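What you see is the complex with one protein chain gone and the rest in place.
Order as written gives the chain letters A, B and C; numbering starts at 1 within each chain.
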Amino acid sequence: MIADLLLAAAILAVAVASILARRTFTAVALFIAYGLLLSLAWVRLSAIDVALTEAAIGAGLSGVLLLGAVRRLASRAEAPANPPPGAAMTVLIGIACACVAAALGAVILLLPEPAPSLAPQVAANLPTTGLGNPVTGVLMSFRALDTLLESAVVLLAVICVWSLTPDGGWGGAPGAAQPILGDGPLLLLARILPPLGIVVAVHILWVGKDAPGGKFQAAAILAAMWLLPWMAGLVAPPRIAARWLRLTVAVGPVVFIAIGLAGAVTEGAFLAYPPGWAMPLILVIEIVLTASIAVALALLVIGPPVPEP
Amino acid sequence: MAEFLLVAALLVFATVVAGLLRVLRGPAVADRIMAAQLLGTGGIAALLLLGAATAAPALADVALTLALLAAFASVAMARTAPRQEKGGEPRE
Amino acid sequence: MSATLFGLMGAALVGIGLFGMLVRTQVLLRILSFNLLGGGIFIVFGAVARRGAGAGFGGDPVPQAIILTGIVVAFAATTLAVALVLRLAANQDRS
Partner (left out) sequence: MSLLADVFTIVAVLAGLVFFIAGTAGLLRFPDTASRLHALTKADHLGLGLIVLGLLPRAGGMGGALRLLAIWGLVLVSSAAVGPMVARLTRGPEGRE
């Protein structure tokens, strides 16, 4: 019980410090600490799958994404287009936000006592999917449409980010040129960590069938393991005009839709798995989706191509 | 035995949260990075102890992911940190 | 009990994130506050899922799966926001 109070207080303290920080870099460093603490909070809420995702995406990829932006924006004095609100206005905004938080808190306190839950239904139908992990079962079978739409959203995000390429830069290698600092330690890490990370990612993907784990967490780790050598300047990202790159990013959702349509033909319902075939089909989708989303997440963090001035 | 591990997990977490003050207060940029890394390591240790106490092997996977990603984030932070001027606050 | 505590913490995070988005003028800090806000909402959702525990699961798996999807989509939105900010900054440089 004390641990929960301590954890909650620590998260709130880091969150407040993060938005009040003077320098953007400090705010992002605090945000990474916030991501780490949040994944511990998810463990206390006994949602281990979400803890894995929050650790991989919240603390890892989001932090590195914002750090990259801080580095590229640090070189120019950022002229604030609109001046910060005055003291009175800030207090007013503070009160309004406190009201929103209080209202949400009241909702939490007034939740219906026999908490409505779909757990029994999931438990009843899980054996049909042949999976042991209920969250993976929901993701891949009962709510497979959400997962399909989500992988499509990731694909769309890649298209949108690439569409921000300044003219003349189209087709080039994505992302700004990484400064080759000749940092010994970074090069060391960029050579040692990726192989380990790939083994961990495969382990988490495979274990995801019966225990917390799964494809999004594995994809985030794989993306991180590609970004590390890119940051160290060891690996030049492929040109976005490269056909195989576009194919890899698109193959995940395409395979998912194809299997969904096949289900519609044979079983009469989109995304329905023929009985007995659920497990192998889900496995195929998971593996293809992991590779596709890993590449997509990495490309999202790398960003659009930036032509040298 | 399990209670001992739970108490140990709580203690490790409490010390690491105390270390968090360095993140909030640390004048130099390097202090914040170090404190964030300590937070990562402490979180991993607390998770391992909690996992051993409640016999939940899945927590070791979370600790493994945290170890990988905390390393990744720490390196990114160390690389992006503004250079330290002569003793003063580094410019924005 | 811990679910309610974390639910209230999530509600407070929503307030903090909203405050950060409205008060801070640096664009990156606004994007960061947006992520704090998102994290808070997911925690509120997670507290509800925790209360729905049953049938041998530590929490109701359906909202947990949806939160998982939400985290990935929020990350995709954040990458797009950062890409827009960087492109704007590059344009300001050129003009």
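One rule holds for everything that comes next: a residue touches a chain if its C-beta (ideal position, glycine included) is under 8 Å from a C-beta of that chain, and two chains touch if they have at least 3 such contacts.
Here the structure is a predicted model, which is why all the values come from computation and not from measurement.
Student: Using the whole complex, pick out the displayed chains that touch the missing one.
Tutor: Looking at the entire complex, the absent chain's contacts are A, B.
Student: Could you tell me which of A:L196, A:V235 or A:A272 touches the chain that is not displayed?
Tutor: A:L196
Student: Touching the hidden chain in the complete assembly: which of A:I19, A:A41 or A:L186 does that?
Tutor: Residue touching the chain left out of view: A:L186.
Student: Of the residues in chain A, which ones touch the absent chain?
Tutor: Contacting residues on chain A, toward the hidden partner: 183-186, 188-189, 192-193, 196, 200.
Student: In the whole complex, what residues of chain B lie against the chain that is missing from view?
Tutor: These residues of chain B touch the chain that is not shown: 1, 4-5, 8, 11-12, 15-16, 18-19, 21-22, 28-31, 33-35, 37-38, 40-42, 44-45, 48-49, 52, 57, 60-61, 63-64, 67-68, 70-71, 74-75, 78-79, 81, 83-86.
Rule of thumb we're sticking to: only the chains that are shown with their structure count from here on.
Student: Busiest chain-chain interface by contact pairs, anyone?
Tutor: Summing C-beta contacts for every pairing gives the maximum at A-C.
Student: Measuring between Cα centroids, what's the chain most distant from chain A?
Tutor: Of all the other chains, the one whose centre lies farthest from chain A is B.
Student: Would you kindly tell me how far, in whole Å, the mean C-alpha position of chain C lies from that of chain B?
Tutor: Comparing mean C-alpha positions, chain C is 21 Å from chain B.
Student: Please report how many Å separate the Cα centroid of chain A from that of chain C, as a whole number.
Tutor: Centre-to-centre distance between chain A and chain C: 11 Å.
Student: Spell out the residues on chain C that touch chain A in their complex, using ranges where they run on.
Tutor: 1-20, 22-29, 31-33, 35-36, 39, 42-44, 46-62, 64-69, 71-73, 75-80, 82-87, 89-90, 92-93
Student: Hey, which residues of chain B end up touching chain A in the complex?
Tutor: My answer: residues 9-10, 13-14, 17, 20, 23-24, 29, 32-33, 35-36, 39-40, 43, 46-47, 50, 56-59, 61-62, 64-66, 68-73, 75-77, 79-82, 92.
Student: Give the list of chain A residues in touch with chain B in this complex.
Tutor: Chain A reaches chain B through residues 2-3, 6-7, 9-10, 13-14, 17, 23-26, 28-30, 32-33, 35-37, 39-40, 43, 48, 51-52, 55-56, 59-60, 63-64, 67-68, 70-71, 74, 77-78, 181, 183, 185-186, 189, 193, 196-197, 200, 203-204, 207, 211-213, 217, 221, 224, 227-228, 231.
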